[in-house]
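Only one protein chain is missing from this complex, and each of the others stays in its spot.
Chain lettering (A, B, C and D) follows the sequence in which the chains are written, and residue indices restart at 1 in each chain.
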Amino acid sequence: MTKSNFLSWWSQARSTGNASFVFVVVLFGVAILASLGNLAVPESSIFHVSTYTISLLGKYLCFALLALSVDVIWGYCGILSLGHGAFFALGGYGIGMYLMRQIGDRGVYGNPTLPDFMVFLNWQELPWFWLGFDQFWFAILMAMLVPGILAFIFGWLAFRSRVTGVYLSIMTQALTYALMLAFFRNEMGFGGNNGLTDFKDILGFDLQSDATRVSLFVITALLLAAAYFTSRAIMASRFGRVLLSIRDGESRTRFLGFKTERYKVWLFVYSAILAAIAGVMYVPQVGIINPGEFSPLNSIEVVVWVAVGGRGTLYGAIVGAVLVNYAKTRFTAIFPEAWLFALGALFVYVTIFMPQGLIGWLQKSLTKFNNKTEVAS
Amino acid sequence: MIQFKNVNQLYGGTQILWDLNLDIQPGSCTCIMGRNGVGKTTLLKCLMGLLPIKSGEILYDGDPIQAKSAEWRAHNGIGFVPQGRDIFPLLTVEENLQVGLPCRKQKTKQIPEKIFELFPVLKDMLNRRGGDLSGGQQQQLAIGRALVIDPKVLILDEPNEGIQPNVVRQIGDVITRLNREENLTVILVEQKLGFARKVGQDFRLMEKGKVVAANKMSELSDDLIKQHLAV
Amino acid sequence: MTWLDKTREIMAPDRVWPFLTPEVPATLDVSKNVILYVEGLSVAFDGFKALNDLNLYVDDGELRCLIGANGAGKTTLMDVITGKTQCDSGDVYFGQTINLLQRSEPEIAQLGIGRKFQKPTVFEAQSVFSNLELSIKASKGIWYNLRANLSGEQRDRIDFVLELIGLKAQHSMLAGALSHGQKQWLEIGMLLVADPKLLLIDEPVAGMTPQETERTAELLTSLAGDHTVIVVEHDMEFVRSIARKVTVLHQGSVLAEGTMDEVQNNADVIEVYLGSEL
Amino acid sequence: AETIKVGVLHSLSGTMAISETTLKDTVLMLIDEQNKKGGVLGKKLEPVVVDPASNWPLFAEKTRELLGQEKVDVIFGCWTSVSRKSVLPVIEELNGLMFYPVQYEGEESSKNIFYTGAAPNQQAIPAVDYLMDELEVERWVLAGTDYVYPRTTNKILEAYLKAKGFTDKDIMINYTPFGHSDWQSIVSDIKKFGSSGKKTAVVSTINGDANVPFYKELGNQGISAEDIPVIAFSVGEEELSGIDTKPLVGHLAAWNYFQSVDEEVNEDFIKQWKKFTSKKRVTNDPMEATYIGFNMWVKAAEKAGTTDVDRVADALIGIEVPNLTGGTATMLKNHHLTKPVLIGEIQDDGQLEVVWETDDLVPGDAWSDFLPGSKDIIADWTDPVNCGNYNTKTKTCSGQNF
């Protein structure tokens, strides 16, 4: 497809209000083809999609969901969270605890209740906060509830006291940093630096098997699509416009009678839960969760994905997350010694030359293109 | 003193100034008038160098200046009082005034007394943050700040917005005084006819990004007003 | 009271916890025909008294003009009424019963007090229409707004207001691209769609052409009666054209009050505000 | 394939790059050398270097890439235990082969991993013996970074010391986070702890970056090696090359290799290394472990006549190659090595000089005898046991099915 061909197709897709449709078609197209390519096509065929690719794609989609959650609050409500990794990681720990308990007596010490790290650090019994995590539903519930409640408490405190702008951003950073330090502590009972790993199976399905991997990948795609549509609906509603108003003039919005802090808390919790879901899907696919996920730099990176893709457009965040992570995967393998140069330069380039991100740039080229065709016709 | 020749200006895609021509005499006090949104503020910003123009020429003392930066224009005697005042909100009144000092021809570290003669309120408020002042006080500060740089041309964008009557009069007096006594060229955007008539010597009427009428203030007829200012 | 007493009180069997009582929308009681009481109000910033023992009563349906020197405290008074600024002492009641000082900005707005700011503030990144839609009189709750659709009636009202403020053609333009004067109108429009009981209008005609000023005067006069309007303005011609009762503030307190004529001839007012020759 | 692919899985960016890049260079050097000698099984070796960027999930992903996409025959990689733990399931799933070259906490033995660094019994226990017997230490500070290696090591040591009759009041334990940089209070506490009149020593499992500020603070607070010696398990020549060592002279380190060891093989190795990198570079223990691992793999592959993982893994057990300290390293059935234990004192040129060494080689013990949970567990990858965690009491392989 030539550039202009593509642009005209794209502009059509857009002008008929179908960008989301296109997005979903692409998402599911990739998901279905990849799954088939992995499961149905023999390994010898060139159409075979390796498990490696599947797990990569799965990971990208988790990151895309995380980016989406950041975009929802940053792009639409102006709340820049530099600590969203915390909710992601908490979600991850939630499912990680379940997976850990699923190991049962197949751990290296064969202890039926205690995870390995507890055995060799001499824990006598399972700490209370691990109870119940052998139940899938409970773990999932907790994986979303705990980040949600944390987001609620943090948001309620911060927004009520009108902590805004960089103050809020740095506080979110402090939050995730504190959590990181806490989870690093072995006394916390979450495996310290090593975190949780060596998972065996989920709901009885072997985590190593291709079928399970493909299923996880497809579920992630479904969840991403669901999150995308929900978020889009929210942003298209009047609620979404209130959010924009808060972003552009919070105090004015209050004078219109909106209790802005409630809106912000609501959205913050929503976003945190999205991030947590991303974490829940991430951990079984990568096989490990550890306190490094709480690292503030990780959260900053998420913001960078969103900015690269284009903040304030939901699919921009998704595109950004996938592209940057794909670039990372490629770069770390092609030029392992110099990939940071490339990545750093990419960030600088995008900020300066594509201030609205890739999507903004695309739209701009599109308008130009449209204008030209209009003039021509 | 100042000439616009076929100036065109766009915001993104929308054109605001259309082949605009304007001529300001040295030492005059010219009122620019027009309905809301015709481009008065835009015109002044182009003159100050805060907005780039797309085509045309702006001449200052006969030299084209459209390529010069706003700083250059300030250093060469163009003073600006923007609409909405644009006080530096977190600087004190004194600091707001000090900012312009390096632009003066004779370098001092002292804010010229003249400013405080013109606007005694400012003297009392020297240590208050600019942003805390009431609207009227801010307006006086904005004019004072523009005068600190010792301008040859003073541009005022609706300086009386939100000013108490006696201060309006005072500002009018100040403008007149500066214009008459110190031969300061004044360009003034004003909606209030009474004030415009009193202070201005010339008028320019704008409509849709163009100057459509220009003459002595005494020639401003009700007809013209009806045609170009009425809604 | 010690914490023990507090606990005892809270735990008393006949007690209903405040957070359990449903929020009854406060009803405005104007039986005494006064809609706004401001009594002994003082506000100080870093020791500077912006309002000083201010007393003001506004009748229901009145159109009151508030004038006073720059820095007299007019905007600050509006800030206190709308909950933006905390006062140091005094009372502000909306009708007989509603103590405004205990309420937050959104609550006050929901009670039916609308405000136009001195510097026009609109949502620049949204369309003119959207600005009006957000201001419309409707629930401000989260769940409602997630599903909210404009009713035909509401749509009509917005159209009507768009016409009124002369921004019909610009209704889908971003508000940020409006000129100063247009923003003023838009903000007035936002007030009108919300249909509040009390309107606080800070310098509505600043930056308007004489004809527009006239139109604004008409508009405000027509609003009075059904609504109570407090207007701050420095344009004396405008004030004269609408004023029935004028209050003059000076250094945070009331300097004079009365009809335009009375005020205009008040020596003090001439001294500090109007200037000698007029 | 015409070449044999060798995966190199060490962080080249992020926090661990400081330690791991050296090992990447070592592997590249060894491959280079081997290729000059004609490669392995007549084929050239081709290194495949990736950067897992000190990011643990990325380690797993990169492993999958190496094994699944690049189809490497062997991987040399990892430094931290957590990275190894992250890689382990993937290696086992795809039946890869990895050599892990860093001293670690033990408690693991995978069919697919060969541990060429020291187990706790090859470093910690002999070091404490030395302090007890030679320096007559009576009070102990166990200071470490808060993660699994120090925690486990200190647990083992605590048990060991208590068995030797020391009480809680003579043992001080302190954990700090990674990269801890403000050591004022802790060093001051150590000083106080050591001023009781009894000989005191610090056993340090402080990791990586935290060491520089730690030693600087020790030096500045005037704690000399004669007052309170510090014996470190994670400080080698490379770490020392980033520290001004003058104030540290006399402090100790326990390893299985020092650059200063006066042996011909070592001289050659150092020369080769300096030629390959730069004159200023030093060698260290994990490099030796990499060297041993590499040579073992080459030897085993030649012996098996293939690079097939299972066959090489079988062939590896019992393989002997010379180490760099004049002895021989033997791969044991539990995938650990026999190693000499050396104690060195820091010199002012940043080198460590051997002041004590074990008489014999110490066989690596995967499962510590001093932890209640693993007392009865052994690893043995030969028939009939053929399992990494065989419980000698219950006569079963607990849990894991490989």
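Quick note on the criterion: a contact is a pair of C-beta atoms (placed from the backbone, for glycine too) under 8 Å apart; a residue touches a chain by one contact, two chains touch by 3 or more.
The working rule: contacts and distances are computed from a predicted model.
K.L.:
Looking at UniProt, which of "Urea ABC transporter permease subunit UrtB", "Cytochrome (Ubi)quinol oxidase subunit III", "Hydrogenase expression/formation protein HypE" or "Phosphoribosylformylglycinamidine synthase subunit PurS" names the chain that isn't shown?
P.N.:
Hidden chain identified via UniProt as "Urea ABC transporter permease subunit UrtB".
K.L.:
Pick from D:Asp32, D:Asp244, D:Glu267 or D:Asp310: which residue touches the chain that isn't shown?
P.N.:
D:Asp244
K.L.:
Touching the hidden chain in the complete assembly: which of B:Leu10, B:Leu91 or B:Leu126 does that?
P.N.:
Once the missing chain is taken into account, the touching residue is B:Leu91.
K.L.:
Please pick, from D:Thr176, D:Asn256 or D:Thr338, the residue that touches the omitted chain in the full complex.
P.N.:
D:Thr176
K.L.:
What is the set of chain A residues that contact the non-displayed chain in the whole complex?
P.N.:
Counting only chain A, the missing chain is touched by 74, 80, 154, 157-158, 160-164, 166-167, 169-171, 173-175, 177-178, 181-182, 184-185, 251, 296-297, 300-301, 303-304, 307-308, 337-338, 340-341, 343-348, 350-352, 355.
K.L.:
Determine and list the chain B residues touching the chain excluded from the picture.
P.N.:
On the side of chain B, residues 48-50, 69-71, 73-75, 80, 82, 86, 88-91, 95, 98-103, 129-132, 145-146, 149 touch the unshown chain.
K.L.:
If you put the missing chain back, which residues of chain D would it touch?
P.N.:
For chain D, the residues touching the absent chain are 12-15, 17-18, 21-22, 134-135, 146, 174-177, 179-182, 184-186, 188-189, 195-197, 209, 212-213, 216-217, 219-222, 225-226, 229, 238-239, 241-244, 247, 249-250, 252, 345, 347-348, 350, 353, 355.
Throughout what follows, only the chains that are shown with their structure count from here on.
K.L.:
Give me the step distance from chain B to chain D, shortest route via touching chains only.
P.N.:
3
K.L.:
Given the two chain pairs A-D and B-C, which is bridged by the higher number of C-beta pairs in contact?
P.N.:
When the contacts at A-D and B-C are counted, A-D has more.
K.L.:
For chain A and chain B, what's the span in angstrom between their mean Cα positions?
P.N.:
The separation of the two C-alpha centroids amounts to 52 Å.
K.L.:
At which residue positions does chain A touch at least two other chains?
P.N.:
If we look for residues of chain A contacting two or more partner chains, we find none.
K.L.:
Can you list every residue of chain C that touches 2 or more other chains, as numbers and ranges?
P.N.:
none
K.L.:
So which chains actually touch one another? I want all the pairs, not just one.
P.N.:
Those chain pairs which touch are A-C, A-D, B-C.
K.L.:
Residue numbers of chain C touching chain A in their complex, please.
P.N.:
Going through chain C, the ones touching chain A are 82, 84, 104-107, 109-110, 114-115, 117, 121-126, 130, 133-135, 140, 142, 145-148, 190, 194.
K.L.:
Using the touch definition up top, name the residues of chain A that touch chain C in the complex.
P.N.:
Touch list, chain A to chain C: 234, 237-239, 241-242, 244-245, 247-249, 251-260, 262-263, 266.
K.L.:
In the complex formed with chain C, which residues of chain B make contact?
P.N.:
Touch residues, chain B against chain C: 11, 14, 35-37, 41, 83-84, 121, 128, 132-137, 139, 158, 161-170, 191-194, 229-231.
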